[in-house]
Structures are given as C-alpha cells and as structure tokens.
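See below for the structure under consideration.
Partial view: only certain chains, each at its native spot in the assembly.
Note that the chains take the letters A and B in the order they are written out, and that residue 1 is the start of every chain.
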Amino acid sequence: MSAEDSARKFFNKKMTDRERAIFEGAVGLSSIYHQFIGTPISRDKDAIEALEEAIRRSTLLQPYKKDVKVKLNITGDYSKKDAYDYRSLEGRDFDVTIVTEYGDSRVTSCMRYIPEMKYVLMYVEKIEDTV
Amino acid sequence: MSAEDSARKFFNKKMTDRERAIFEGAVGLSSIYHQFIGTPISRDKDAIEALEEAIRRSTLLQPYKKDVKVKLNITGDYSKKDAYDYRSLEGRDFDVTIVTEYGDSRVTSCMRYIPEMKYVLMYVEKIEDTV
C-alpha cells in the first residue's frame, strides 16, 4: 500500500506508518464533526438513518479509511406538534468509530460526548499491527 | 395551516402567505448549499445516492417544505486509481428543487449551476395558488 501512496513524499520522513494511520483517523473524525453539525434532524428514523449512511459512505472515500461506524443519538422530545419541531445536529449526537490502515498499522479512532468533560472528544482507542 | 404557526407573530404584518412561502424556499436552498458543500464525494453511486437522500430528508424537516428533489451531478474522472481519487462536493454539483406551501400559496424554488453566469443560482421557478 505504501508504495502506491503518491502523497508520501510530502510527509516528514520520520513519520511512521502508525503515525500516518493516526493522522488519517483524526482527519476523518474532524471532517464528520465540522461537515455535518447543523444538519436539520428530528426523531424521524428514516432521516436519521439516511444521514448516518451518508456520513459513513462519504467518509469511507477519504484515504486509508477501512471502516466507519456512525450512530447518531438523537434525544429530545420531537413529537411533530408543529412546523418547528426539529433541531440541528449537535456534536454530542455523534457516536463515531473510524478504522484506518496504513502500511502494517491499524488504528481505531472514536468521537463521542464525554459527560464528565462536557466535551465531544476525538480520541484513539486502539493501535494494532496487521502483521 | 397559518393558524397553527407559532412563529407568525414575529414576521412583519404586511407579509403575505406567498412571500412567506418564498422565504421558506430560500432558507431551504441556502441551507443545503452551505451545509453539504465540502462533503467527500466520488463517482461511487451508493455514496451519491446516500447523500442525496440525506439532504432530501433533512431538508423536509424544515418548516413548510412539501417536496424536495436533490440530484447531485458528479462529473470528473474518478476511476479509483489511488487513495486520493475523490473530491469535495461543490456548488455546481447541485440540482435541487424545493416546493414550499404556506396558507394558500405554493412556491417552487430551484438551485442549479448556470453556465452563462458561471454561478450557482438560487431562484423561484413557479408561484401558484393552491385554492
């Protein structure tokens, strides 16, 4: 895989495959957050699933993404009582896992709301060798 | 419908139902443009259809949207020759039609690239009475 990477020469020579897999995981998580936050959403299951699928498939197009799981936890009372009964997608709705692979390294990165931090954290959950 | 509109009192009293339908159409088109531009996209049909569906369903949640049609015209050569063979969704990819209804007025608004203007135009195509 590394042999085919036309971008490799732009990266610092000290960078390891593991570091590159970490880099690409972070790019993926941050792109999901800043791209889709603000999208109109409600408790409508079809709308939620359509958005989860669109996020998943678009993120998989980015370099070195091997697997993407997207769960949107839409809470709140949206009983469609009037025309304004929906809201915008917020960071805390995201429950995302991205697996990236580069060379012999596989990295699992996550994004989810951490209640004790009151913060939507992006972090690296797992680092593995694939050989 | 107007009777149930909890936001009506915030709008200027001179505003007609037809004007309100026009207003809501413009909100919808502009939300699609600025929300989804930048999303990773390629010639992958499944990814395109998933994004079209997500845009359609999320926009329908907004007030007074009756119908939303989204066609993404992804051109360019993306033969998946390497990891970087995709691009970001651009304004010129959009071919969107939104039908809004308020009171007795139905308005059809569109967004599409106009080659002679080199511009992605949002405009009102049709204005109808529903009675």
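Definition applied: contacts are C-beta pairs under 8 Å (C-beta built on N, C-alpha and C of every residue); 3 or more make two chains touch, one makes a residue touch a chain.
Since the model is a prediction, treat every value here as computed from it, not as a measurement.
Q: So 2 chains are in place, but how many copies does the full assembly in this file really have?
A: Identical chains making up the full complex: 4 copies.
Throughout what follows, only the chains that are shown with their structure count from here on.
Q: For the identical-sequence pair chain A and chain B, what's the CA-based rotation angle in degrees, nearest 5?
A: The best-fit rotation has an angle of 180 degrees.
Q: Provide the C-alpha centroid distance between chain A and chain B, rounded to the nearest whole angstrom.
A: 25
Q: Would you pull the chain B residues touching chain A in the complex into a rising list?
A: It comes out as residues 4-7, 31, 35-36, 38-42, 44, 46-47, 50-51, 53-64, 82-84, 86.
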